[in-house]
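For this view, one protein chain was removed and the others were kept in their places.
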């Protein structure tokens, strides 16, 4: 990784890229914080740091051994902060995103939004485009759902995140939400990753059902290499042999990702367990393990939810969860 | 599932759909073999078969207990045949698809095509759009690759299959290939499934890395419910704890899918194992287990392949594989 | 499950057992807290509660739907407490067990014991019989190791737990340790389970590498049905596809087991992650999820440990861990 000085000229960048080509290395340029970062990829990548370090406009050369470069802690030692309007991920203050699995109606979404705001949530979630295993299941309200998200988000003054599932609807969705979610099933939908990388919206990148941490960080690398640095990772449970839980929430990933990457990471105990009884203890555990945020499904009436009822908290339990999280956060010198 | 008579009128169909709505059932219509099939979904689906069977234009009502309906063996007892030009999947004759992981150049692809044809392959494979874990890996020749596929396919007179990864490139790709592949990472990319469902090209639907057989059949159901019946399933290895092999080829899926569904199913021992040494024995085992075809990676010079070299056969080993497959096929009264 | 009164006579018990036989039900009797519990197993188990409830000496009949009976929360709503000398598992006070993977020498074990005691650990761990993947790896000091365990345990006045791997050494081991550990690889070593069930020592039952929670509770049921109620469960990581960590510590199991069973459950973040960097955050998370204790590997010099060095904490880090745990425990109204 070659880090160019803030003040460097396009010519200097060009000369570095050409020198890399002479050494049979591919060069990928991206701008971060006003600096151009040049990722050099190829067999002899490790060689000749000195040569490049002496070139005009080069600030420093960092050898990064992991396959992910831009997202790696080796490149950037400090925690990255990701802002979603006034909400910040990566700081000692831990945001909680809450809301129903799917937006079902203006009334349902507004009611939930008001309830979770009252309980202390700082951001809303709600699905408008729903990836469902069956073609015969409710597929989301789509554009109508997006409009409800926007309206309610403004009514309660909370930013909102919603999932995109198709590169063709990314641009449309930008108008209605504050953060774009890439769902677990699309973690390696590279066409979609490249599309959201072109936007300047923050991205919530969920871990795939059977993705290794390395594959997940490589998916984040796609977004960052595509020009979008505002990435929040989300652990949401992996697929294992266990059948009592819908997924196995893998909290090991929290300290592991914090060690490997500078990106903020949050926890989804609702999908992660699939069982409302486990949501509160696993939310507590998530914060204790070092997570930078939480995303929780809350529904005023889970038994009538069109999707994911069994894992949704009733508002009363969500309030209890928030109280418990405050105490855990305080114990590690953070707050919710 | 309500099967309408061939000769039924739009009015009769409409009356059935309305009656279903009165019973709070959703109705999904699709045409198969000139007949309209109405999938009724909802809580009371099992009730009142008699009522519907007595309605005008209804041929019969089938209660299907599995969540997949149109692809189920319960709906259609006979094996479906899928034609890709002159190649047929699902008959006693077992087609072998062969070719390199990625199209690298006209010369490389033509040479491979001629070699695999000489060895007895009946169809070509080659990637133009490559889903790669790293943004820094070769992403395929894209349109240029499609053009090479078409040219060589005509030169050697063999149909060709290639992967689509983005709903926006489906229409373009139709002009160049004879069969569209949905790769493992996109098995639950529902936007893509819905897009290929609108085409009349045969679809090769690979199993997801950690997809259950039920989820896989549900993905096929998306395509069939979207109007495209020409689906060939492909087992390509699942993710397990084993580290010696890249994936674990799950041949249990072959007889299981043949039991649950009428669709043809083929085996990919190259991705399934990730190790060329295992390709031939697992290809033999695939045919012995009842697979309706094979897809095998062959490269004239695997150590120079831009992707998947370690799992590619050299042409000489592919010729040996074809010889061995003939004998296994003959042992179960089929042929390659 | 038929619960007999404290004061019931052997005759009454016998009459119940015979009545069960008449209904083709198998009867398994065990004594708990002075009461005889009769587990009735067979197809019609659910029937005729009334009949049995009216029989002489019967206190009540409980229908338990899970396959595990004696360990189930349905049978006993209150948390069970397990005493290991003065250390108690299952109460608000959370014991921490610490020590090296293997006992290597009297000096190494004494030094570690003194260090962990100073840091606040309440109990010692140390392996004398080591189940190792390779026959060429250090297999433990065996009897010599047990003697060191006993001596040091008395010197520092802390109870000690050590693993048994062979039914033939159970009796011997009883003389040297305060708690017998069943390791992950032996969770379904039923001969061993039946043997430790005959003792009156508390048992630390680790979860198997790929055991479902149900299988684990069934293993505990073996011990309880064999007459030993003093069981502490230990989550120590399951096998998944992830390769960055040695195992995947499954904290979901903590609230799940607390919901399904009355037994105390502790967490082993050392084996659970295989990486010392993850031990402290996962220990915090374990306590936050509701665990009743911890077991942690500590070695004065991990790089020289004969086994499990990479996952062992140095004493300084263990002290830090204890400080952090106190705060987390306080946040949920418990203490360490």
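Lettered A, B and C in written order, each chain numbered from 1.
By our rule, a residue touches a chain if its C-beta (ideal position, glycine included) is under 8 Å from a C-beta of that chain, and two chains touch if they have at least 3 such contacts.
Note that this is a predicted model, so its numbers are computed, not measured.
Within the full complex, the residue among B:146, B:225 or B:287 touching the omitted chain is B:287.
The chain that is not drawn here is touched, among residues A:36, A:199 or A:240, by A:240. One of C:19, C:85, C:117 or C:239 touches the chain omitted from the figure, and that residue is C:239. Of the candidate positions C:24, C:134 or C:175, contact with the hidden chain is made by C:134. In the full complex, chain C touches the hidden chain at residues 26, 28, 39, 41, 67, 69, 131-136, 165-168, 185-186, 188-191, 209-210, 215, 218, 221-222, 225-226, 239.
Think of the hidden chain as still there; on chain A it touches residues 210, 239-241, 243. Seen from chain B, the chain kept out of the figure touches residues 210, 212-214, 238, 240-245, 248-252, 254-256, 259, 272-273, 275, 277-278, 281-282, 284-290, 324, 327-328, 330-332.
Criterion: only the chains that are shown with their structure count from here on.
For the criterion of most C-beta pairs in contact, the winning chain pair is A-C. Distance from the chain A centre to the chain C centre is 37 Å, each centre being the mean of its Cα atoms. Once the centre of each chain is set as its mean CA position, chain A and chain B turn out to be 32 Å apart.
A straight line joining the Cα centres of chain B and chain C is 48 Å long.
Counting partner chains per residue, chain C shows two or more touched chains at residues 210, 240-241, 243.
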